[in-house]
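Yeah, one chain of the complex is gone here, protein chain that is, but the others are all in their spots.
Chain IDs A and B follow the sequence of writing; residue 1 opens each chain.
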Amino acid sequence: MKISALQIFWIMAIYQFGMTLLLTQSPAIAASKQDAWISMAIAGIAGVVITIIGGKLSLLYPKQTFFEYCQTILGKWLGKLIVLPFFIQLFLTMGVILRQSSDIIHMTLFRKTPLVLLIILMIYLMVYLTYRGGIEGIGRCSEIFGPIIFLVTFITLMLSINNIEWKQILPIYADTGWKEILKGSLAPISFGAEGILIMMLTFFIQEPKKGVSFAIRAVGMVSVFITIITIEVIMVFGAGLSSRMWYPYFEMVRFISIMEFLQNIEIFVIVIWFLSVFIKLSTFLFITSFGISAFFHLKDWKKAVWISAIPLIPLSIFYPNIVSASIVFPEKIFIPYILPINMIGIPLVLLVVGTIRKNLSIGKD
Amino acid sequence: MSFFKKSISRTNKGEKLNPTKSQTTVMEKHKLSSNVSINEQNLRSQFEKCSDVEFRTIPINGKDRMLILYVDGLCDTKILDETILKPLIHNGIIEKLNFMDKYRQNLRQLLIPVAKVKMVTTIQEVVNSVLMANVAFLIDGESTAFIAELKGFEKRGPEEPSSEAVIRGPRDGFTETIRINTSLIRRRIRTPKLKIESMTIGEQTKTDVAILYIEGIAKETVIEEVQRRIKHIQIDSVLGSGYIEEFIEDVPFSPFPQIQNTERPDVVCAGLLEGKVAIIVDNTPFVLILPMTFWGGLQAAEDYYERFIYTTFVRWIRFALLNIALFLPSLYVAITTFHPQLIPTNLLLSVAAAREGVPFPAMIEAFIMEFMFEALREAGIRLPKSVGSAVSIVGALVIGQAAVEAGIISAPMVIIVSTTGIASFGIPRYNLGIAYRLLRFPLLILAGLLGFYGIIVGAVSILIHLVTLRSFGTPYLSPIGSKKPWKLKDVLIRAPWWSMNERPTFLVESNTERIPKGQQPHPERG
Partner (left out) sequence: MKKLKFILFVIICCMLLITGCSDRRELNDIAIVLGWGMDLTEDGSYLASAQIAVPTELGNNAGGGGGTSGQGFFLETSKGKNATDASQNMQLKLSRVIFASHRRFIIIGEELARNGLANAIDEFSRNPEVRMRTDIFVVTGVTAKEFLSMTYKLEKIPSLAPIKIHQSVGGTESVTFKNFLAQAVSEGSNATLPIIEVVSSGAGKNDEDIQKKTFKITGRAIFDNDLKMIGTLNAREASDRLWINNELKANTITVEIPEGNGNISFVGRKFGSKVKPIFEDNKIKFLISLSGHGAIKENNTTLDLKNPKYLKVIEETLSKHIQQNVTQTISHVQEDFKVDVFGLGETVHQKYPTWWKKRKGQWNEEFASATIAVKVNIDVEEVGSTGPPLHLKESVIKK
């Protein structure tokens, strides 16, 4: 069960892309107005740095899973303990992502169909892929979806060019200060930082070194893409309108009309959104169930897929409305707790301690 | 890998079969006696009520006799007469055969003109040989029988296969005779490395089956796996290659074919040279090629004979047709019943105008039309050719025009269903086309229940299935997902021959070079 460097590239690119594309633009533009693209670029750089940390960390012990090298670095008990926050994070984010993705699809395509049905179908697909294909299947799927997703996005960008009024990007860095810009970058960073999960995936890569460098490149590519899209969104709608929309990119695609015929193509955005969320959730589900099976010493990790999939239904239905899933959760839980602890704190500690330990053991020899 | 487990479990099941088998074999393995009369009696009891088996006894010197045994219609009696019986009688050899020790020698001389001769010692062997179109000679005082191969049954010559016609390319096709088929392949690949391993399968039919591969190109693991799976088959009869196919494929419940079949020797040869393994079954012109990949289903034989630019264009068309065949009806249903906001206003108004007054929901309408289409197609195949055209006229006129005029079916639905039908025949491999025709229906239901979301869920499910599917250890979607995607020279494009330097790396491990590099033609400009 190993994946190639190219597959990890597409996995990382897809799971960074979809969510960031739809969910971060509105808060970023609301905070930093027409300078939101600077926020996006900063968030992109931060995402790359965090991915590098995760990659470096996992390359210390490329032959061990995350669970194993945590114990190698921190000892048996502390190593086990430090994995717990990640389980919490994975379960919470999976629930939120499921909810948000189903919400937007429900809003655009349905009225009366129950939301639970969409959530259950998504879980069915995730379980099917993870159970049958494992990380290899996820890799193969993303290899097929990846080019499609980015090609479609690129085409939508090209088609929106007629709607651009480039002056709306002006004035640069005048209405806002670095404070606002940094505040605007918080939301995209919280998604970009999920690149840290490379530290749990390196074990499954055939050539770990090459794979990690590919993963970093994927995060970089996504950041460039997102920045360009943000610039285009601002140029089409202006900072004023786009900050008030839930999904500015989606509205931008809805706005496309070429020759009065090539219009109403927002369905493609729904498709790429669905695909990228699907890959992201499957990757998370795989990581979670693999981790659970290691934690409880299960022989077959596939059994853990069921264990981790079932709780997702209550976890995603739990949120009373779209606001609590898309705004309260990131502001109250993700940015103050998960981002500093799980995505920056623990990996840095592990990296530092691990490097020291490794150097010490080399020194002894 | 999971398929090893599977083959092990197969053996366990296999040994439980046929508990009475051992008893019968003891009796049948009876040795031949040196007395022809006893042998004749034994054989006659074996061939009781087989009116096509001929027993011919020739007296040799009054007391000793020779028995000639063959199945009428399977053997070439002309050769039997000309080369064996005539010399026996006319040259007076019989008279000279006074001494039995000379007999064997003489008969051997007589049989020199026959290419294949062997000697057997049991009744069962005689029976088997006779059934396989041989002539058996038994003589008094000898407990061995001579078996001469004098096959001479009616057989069809190689004709152009009707299921895979080409405009440019060879026009010969496989026949029902295994030897002709192997010869068609051997004529194309003249190397001793082309191996043809034979075996017989079928308790009753004793069908010849041959496994073909090229040593040094095909993967050892694949060859061994094929041999193992075929050896474990226990079946009473094999009347077509489909029998074998269903026993050895990886995922029997998949709608997608995991083994390719073809009537064309050039396709088989191309497969063998790419490291695939072929299975020829006697009495059927359809040869199995494995492992099959998804993209193999989109490659027609002609692709490699036509110019590459045109071929690339055709491949894109085929790929579009594939998607139309799968998605068009469900997309139409989803858009008209769930998301009318997705089509331009004018188009919506025309469709709405056409649908006005149609009594059925769009999904039911689609089902009715798809059913009618499948009915027409099936009737068109089964009916005699002269009636077949009548069916299509009636279908087109009555179902299409009358239904629309009566306002029972809307005109756009007729357009959609017929486009889908045409598209599904654009897929070169018939069995892959069948998979798509089948999958259309679940997608239609999903689209009718959940609209576009249902289609996405269905499409992703199909894709997950394809991604996890393997045919003899080879991922079904390869070479998509190989390490070097820029080397995909035979998937959505067909690169020119001089640039396809490597054999497909997912099938061939060693010996990958096919065409030395640097052969792109650069004529000097005069």
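The definition used in the following text is that a residue touches a chain if its C-beta (ideal position, glycine included) is under 8 Å from a C-beta of that chain, and two chains touch if they have at least 3 such contacts.
Here the structure is a predicted model, which means the values were calculated and not measured.
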{"item": "Chain not shown: contacting residue from B:G448, B:P479 or B:P504", "value": "B:G448"}
{"item": "Residue among B:A320, B:A352 or B:L438 touching the omitted chain", "value": "B:A352"}
{"item": "Contact residue for the chain not shown (choose from A:L92, A:L241, A:I307 or A:V353)", "value": "A:L241"}
{"item": "Contact partner of the left-out chain, one of A:K63, A:K112 or A:K299", "value": "A:K112"}
{"item": "Missing-partner contacts on subunit A, residue numbers", "value": "107-114, 117, 120-121, 124, 163, 167, 170-171, 174-175, 237-238, 240-241, 244, 251, 254-255, 257, 263-264"}
{"item": "Residue ranges of subunit B at the interface with the undisplayed chain", "value": "336-338, 340-341, 345, 348-358, 361-362, 405, 407, 446, 448-451, 454"}
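The rule is short, and it goes like this: only the chains that are shown with their structure count from here on.
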{"item": "Centroid distance [mean C-alpha coordinates] between subunit B and subunit A, Å", "value": "47"}
{"item": "Footprint of subunit B on subunit A - complex, ascending", "value": "4, 6-7, 105, 109-110, 113, 117-118, 121, 124-125, 128-129, 132-133, 137, 139-141, 143-144, 260-261, 263-264, 267, 270-271, 274-275, 278"}
{"item": "Residues on subunit B engaged by subunit A in the complex (per definition of touch)", "value": "338-339, 341-344, 450-453, 456-457, 460-461, 463-464, 467-468, 475, 477, 480-481, 483, 485"}
